[in-house]
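One protein chain is absent from this view; the other protein chains keep their places.
We call the chains A and B, going by the order they appear; numbering starts again at 1 in every chain.
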Amino acid sequence: MSDSKKHTHEEVRLMKGNEAIAHAAIRCGCDGYFGYPITPQSEIMETLMDEEPWNSTGMVVLQAESETSSINMVYGAASCGKKSMTSSSSPGVSLMQEGISYIAAGELPCLIVNVMRGGPGLGTIQPSQADYFQAVKGGGHGDYKLITLAPASVQEMADHTVLAFDLAFKYRTPAMILADGIIGQMMEKVILPPFQPRLTEEEIRTRMPWATLGKPASRKPNVITTLSLDAQEMEDTNIRLQAKYREIEKNEVLFEEVECEDADYLIIAFGTCARVSQKAVDMARAEGIKVGLIRPITLFPFPTDIISKYADKVKSMLTIEMSAGQMVEDVRLAVNGRVPVEFYGRMGGMNPSPDGVYNALMTKLVNK
Amino acid sequence: MTEEIIIAGFGGQGVLSMGKILAYSGLMQGQEVSWMPSYGPEQRGGTANVTVILSDERISSPVLNSYDTAIVLNQPSLERFESRVKPGGTLIFDGNGFHKFPTRKDINVYRIDATEYSLANNTSKTLNMIILGGLLKVRPIVQIENVLKGLKKSLPDRHHHLLGMNEKALHIGMDLIKKVD
Partner (left out) sequence: MTTNEIINPANLVYAKTKVMNDTPMHYCPGCSHGVVHKIIGEIIDDMGVQENTIGIAPVGCAVFAYKYLDIDWQQAAHGRAPALATAVKRLLPDRLVFTYQGDGDLAAIGTAETIHACNRGENIAIIFINNGIYGMTGGQMAPTTLHGMKSSTSPNGRTVPLNGHPLDITKLLAMLDGTCYVTRQAVHNVAGVRKTKKAIRKAFENSMLGKGTSIVEVVSTCSSGWKLTPEASNDWMVENMFPAYPLGDLKDL
């Protein structure tokens, strides 16, 4: 390792969101990364390959032949109780959905990063948030959920990598970082998380007794399977999964509340759209218009309660997304008809500008 | 203080790295910074641009409608960004290959013929540093010493012998830039 790669964790560094994820993964004791190149997130694997963590922490990094393979490599690694991850962008994440469903059904912890680009189809390489439904409603087959984190800064790309793994292992369920191309590609200041050693095999055997590491004489075989031909048995699995998701909803909701206390109007936005909306809020506040911003940090579990609370206080709400309007449905469910919930978004790789959000605020809410 | 800058030109003119050096310079003087590129294949020969924000406060949107300063290095970029400079703001252009020129009277327009100079003096490798020097002459948003520190930080060790050449380029740019009335 060259000197330039040795950094103390207190150091403020400037890097892309994608690079921050790679560095954070190494530092938080990730055992394996399996990926396939796709813009706008290829810097994650490129950074890992350049850092060569197999020489420092022992982390395995492998470029697979497809996203299908990547996610199934993660499935194999996670089945061994190993801290494993993959990353991709929208079309690649679509290709992973079968594997993600297996991982959720197998109750395995892992991290999937989606740095979203404009779709549908091959689409563009420009930023998007149009995979919200796919991420939070369960993009593959069957009833399952992903813990979904929505970073809005390079710092959060690093922090969420650590948090996503912690939550995934706490609940034995896959977690997703749902970022957009802007957060992946932009450079900002970041303080990387401290180094944690990778778990030893003994630690894995103690903490994850279900892991398939090889069967000692003292226990029965561990089998990771998602097949139950008996429908009653499969329903029992579903009941257990649903109970877990309710527990996650109860314990793990994260959001940021900005200038909501006296607000007449509320903007709800995540990721880059929350940053853009913040500027629009500043513009409106300068004109004396009382606008607040709620930024969901977890998209599943969704911050339903706080939005519901404000539905009794504000005149109307506006959801801003880089999509045709997906999260707005969850906002409307939280509001349940009490106040109007409007939507403004751009699609296909275009992103709302501060002026665009400000104008939507004025025409759809304030001057309506 | 917040400075919102767009730098735009052809891929290969060093647009993204100029933005990066600026961002590192801001970092060196303890500012909040964001560097948001247009990314992808357009980096390779097409038009590339990067938005750099330096601020003493937390930066909200990395995506902007209008800019305090625009540095445009080709004709399409001038056409795209001239109208988006804030009134009273700054527009810097490298006149090489331009057939239409800035027309706005409510902004400060500067011309820096860095490409022409570089072709004559074989300094193409530091073209973007010459232009950055010009920017710092008319908008001293970061100190030269912080630019050099930032440069050292962003360059791999094997390129550190080029620091002197880059510093010289900054000073060339400071001499080259001219106000257009």
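Here is the rule we use: contacts are C-beta pairs under 8 Å (C-beta built on N, C-alpha and C of every residue); 3 or more make two chains touch, one makes a residue touch a chain.
Because the structure is a prediction, the values reported are computed rather than measured.
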| item | value |
| --- | --- |
| For the chain not depicted, the shown chains it touches | A |
| Contact with the hidden chain (one of A:Gln155, A:Asn222 or A:Thr237) | A:Asn222 |
| Option touching the unshown chain, where A:Glu46, A:Glu98, A:Glu257 or A:Asp282 are the choices | A:Glu98 |
| Interface with the undisplayed chain - residues on chain A | 31-32, 34, 60, 62, 64-66, 68-70, 72-77, 79-80, 82, 84, 98-99, 102, 212-217, 220-227 |
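Simple rule for what comes next: only the chains that are shown with their structure count from here on.
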| item | value |
| --- | --- |
| Length of the line joining the C-alpha centres of chain A and chain B, rounded to whole Å | 34 |
| For the chain A and chain B complex, residues of the former touching the latter | 2-4, 12, 14, 39-40, 125-126, 181-182, 185-189, 272, 275-276, 278-279, 282, 351, 353-355 |
| Chain A-touching residues of chain B, taken from the complex the two chains share | 20, 23-24, 27, 32-37, 39-41, 59-65, 153-154, 156-157 |
